[in-house]
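Rest of the complex left out; these chains stay put.
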Amino acid sequence: MARNPQLNKHGELQHLLTTEGLPRDVITRILDTAEPFADVAEREVKKVPLLRGKSVFNLFFENSTRTRTTFEIAAKRLSADVINLNIATSSTNKGETLLDTVDNLAAMQADMFVVRHASSGAPYLIAQHLEATGRDHIHVVNAGDGRHAHPTQGLLDMYTIRHYKRDFTQLSVAVVGDILHSRVARSQIHALSTLGVPDLRAVAPKTLLPQDIERLGCRVFHDMREGLRGVDVVMMLRLQNERMQGSLLPSAQEYFKFFGLTEEKLALAKPDAIVLHPGPMNRGVEIDSAVADGRQAVILPQVTFGIAVRMAVMAMLGGGNA
Amino acid sequence: MARNPQLNKHGELQHLLTTEGLPRDVITRILDTAEPFADVAEREVKKVPLLRGKSVFNLFFENSTRTRTTFEIAAKRLSADVINLNIATSSTNKGETLLDTVDNLAAMQADMFVVRHASSGAPYLIAQHLEATGRDHIHVVNAGDGRHAHPTQGLLDMYTIRHYKRDFTQLSVAVVGDILHSRVARSQIHALSTLGVPDLRAVAPKTLLPQDIERLGCRVFHDMREGLRGVDVVMMLRLQNERMQGSLLPSAQEYFKFFGLTEEKLALAKPDAIVLHPGPMNRGVEIDSAVADGRQAVILPQVTFGIAVRMAVMAMLGGGNA
């Protein structure tokens, strides 16, 4: 898989592993495909038969009720059969290797694996193994791997931004918070960059920034007020609870003071700036309730669009692309 | 929501939160609607397409395999897409508030929430929040909240009684056992009272009776033999295991001696009296096996009717009432 492992030889989506290196036209096609699915959700009957008879396996090696739920709903609305596997507590305990587990499920005639794993690269490893063994009719969707990527989250954020702001090439966008540990941030930054955002900002304390952040095309701001000045889009990140006790941060209160999004700080952005958050929110830590529930927040539309984007990805992969 | 929050402005069922204050004609309509669903269960193909394409979320903040199963079956037989969420072990752990969880799931285009929660009033809070935020197309069914209410259990008991006894206004009914801690008892008593049962009895030791029991229209009996004399219906309650070690009860053996339903005690009721129990039973604690498996027990029919009643409630809520 020296070539882009996510695309087949016709340049079509084969797996969705990361937004890094995903061509602009493929991203755009995903967002375009999602549009009618956003409508489906409003119809009386929300089901379409695109994946009827297909078997989608939610392979969650790491618990995530929320993400698993969004994929489960998306697959069911496409009429797929969905099998949930919480492998955190199952056969890998019995000493079976990851690839033996995958081989077994593939042998049950899986059509798609939605994979969540604590190790960066696990979905890539699975995709590579499937191709190496000639089973390229099975598609892999990364639902979050380690600190690496969470591409459907990145794409639903792009959908949301396009919905409210239309033209990426005119935007100032700030990604704010614990960028160092965030697979969401990485997926956002790659996608924003590919879509041509000219002013892309990383706003975080020094201890929560990855070393290569400037290579990714971001301007760095350690002062949140500076970072938000004049932006069109504020993309807040969740502060993981486990960081709050660590040595990287003084305290949740201190964090909120400097990097929590308040109405006062948000006022420095453009008046029509929108605020995104991947959820679940820590109110009073990275975001103030007045903002979370305010008129500029598009956090719940993100969730709605997220179903549509996941339907789009699954439909493109499973609906005859193989 | 100063008005009855369970009814919309046309007096139709909007949510099912409690049997308290539920008008007699609404209860009767639910029971009538359940009749054909009881037949559906006997047909070769048990599915009807009433909720096709609708998304029903089983939101269980408290574990209950049995109750969750009955709602899952009911929803699937109505052709809904069912998503099970065991939130005991999930995102609320991540510091998300109850209402943020609800907002998120609502944003996934939920049509119905079936809610089980250890705190009394949680389903009401959710319903109130949905209405306050203009999302009255989403319906809430209380599947048991704290010590407050378990309305579908109360309604299936009404269905069962009506099935065997027809006219509520001629009946003597005894509710027996740990009434103090029982949401089931509360839901039964409100429904029986609304349906016009003229002789409603609460049979329990003093330590297991709520203070306001007489205000609910019950005559109190501390002697079970007295309490059962001449009744048409005996509604046994489950004795929670955790009570048995507490200071409220001497021992399970002692309890059985005074408040366990034996054939000898049951003989004091009318010869054609029926015996109900919400399950799971503690044989030899609140009920003797000879009674549980005897000709007067209608405990398994309760379960069957329970599916039909839940189908009726969900169909009335989700089938175009909004």
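As written, the chain order gives the labels A and B, with residue 1 at the start of each chain.
Assume a residue touches a chain if its C-beta (ideal position, glycine included) is under 8 Å from a C-beta of that chain, and two chains touch if they have at least 3 such contacts.
Quick caveat, the model's predicted, so the values are computed rather than measured.
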Overall number of sequence copies in the complex as this file defines it, 2 displayed: 3
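Keep in mind that, in the parts below, only the chains that are shown with their structure count from here on.
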Rotational angle, Cα trace of subunit A fitted to subunit B, multiple of 5°: 120
Subunit A to subunit B touching residues, read off their complex: 41-47, 63, 65-66, 69-70, 72-73, 76-77, 241, 279-283, 300-304, 306-307
Residue ranges of subunit B in contact with subunit A within the complex: 52-55, 81, 83, 85-87, 89-91, 94-97, 100-101, 103-109
